[in-house]
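Sending over a structure as structure tokens; questions will come in a sec.
Here the complex is missing one protein chain, while the rest keep their positions.
Up next, chain A:
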Amino acid sequence: MGIGRLLVKGTIGGCAVLTFFDVVGHPAQVLGNSMQPTLEGGHAHWWKRDFVWLSTWNLHKCSPGTILTFVSPRDKNVVHIKRVTAVENQVVRPESHPDWITEIPKGHYWMQGDNPQHRHDSNTYGPVSAALVKGRATHIIWPPNRWQRLQK
């Protein structure tokens, strides 16, 4: 009897946490240095890398300058964090091929890392569909001395 009740309560509690993560937001760690100097994710120890809070509200129709996480269009198991630099109907010139003038299709973003030395972004794989976006980085929550709001 007691174990059954505990199982039910645990399941409902787990569902509540998952729903909160899906609907409101969740923390995540930055890995890799493509967003330096804004986000620090290149350190070997996890406690020296940044944690960000990802909000899952208002993901669509983001303006340029917003930092978003999205699933890589080339690999569904990889999540990238980049900055929106252009939105639908704008025209961009990829850095590697400035003559390939691209008009960003409807519902897509042009995502770029902040670090020009080290990045793997829309210059490599083209515009990213807004449906791939998973979260919007709003705050750096760890380490404490870097605590800050991220946009606007």
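Just so it is clear, a contact is a pair of C-beta atoms (placed from the backbone, for glycine too) under 8 Å apart; a residue touches a chain by one contact, two chains touch by 3 or more; residues count from 1.
Basically, contacts and distances are computed from a predicted model.
Engineer: Using the UniProt record as the reference, specify the protein name of the hidden chain from among "SKP1-like protein", "P-loop containing nucleoside triphosphate hydrolase protein", "Mitochondrial inner membrane protease subunit" or "Ribosomal RNA-processing protein 43".
Structural biologist: This omitted chain is identified in its UniProt record as "Mitochondrial inner membrane protease subunit".
Engineer: Which one touches the absent chain: A:5, A:106 or A:149?
Structural biologist: A:106
Engineer: Could you please point out the chain A residues that touch the chain left off the display?
Structural biologist: 11-12, 14-16, 18-19, 22-23, 59-60, 71-76, 105-108, 129-133
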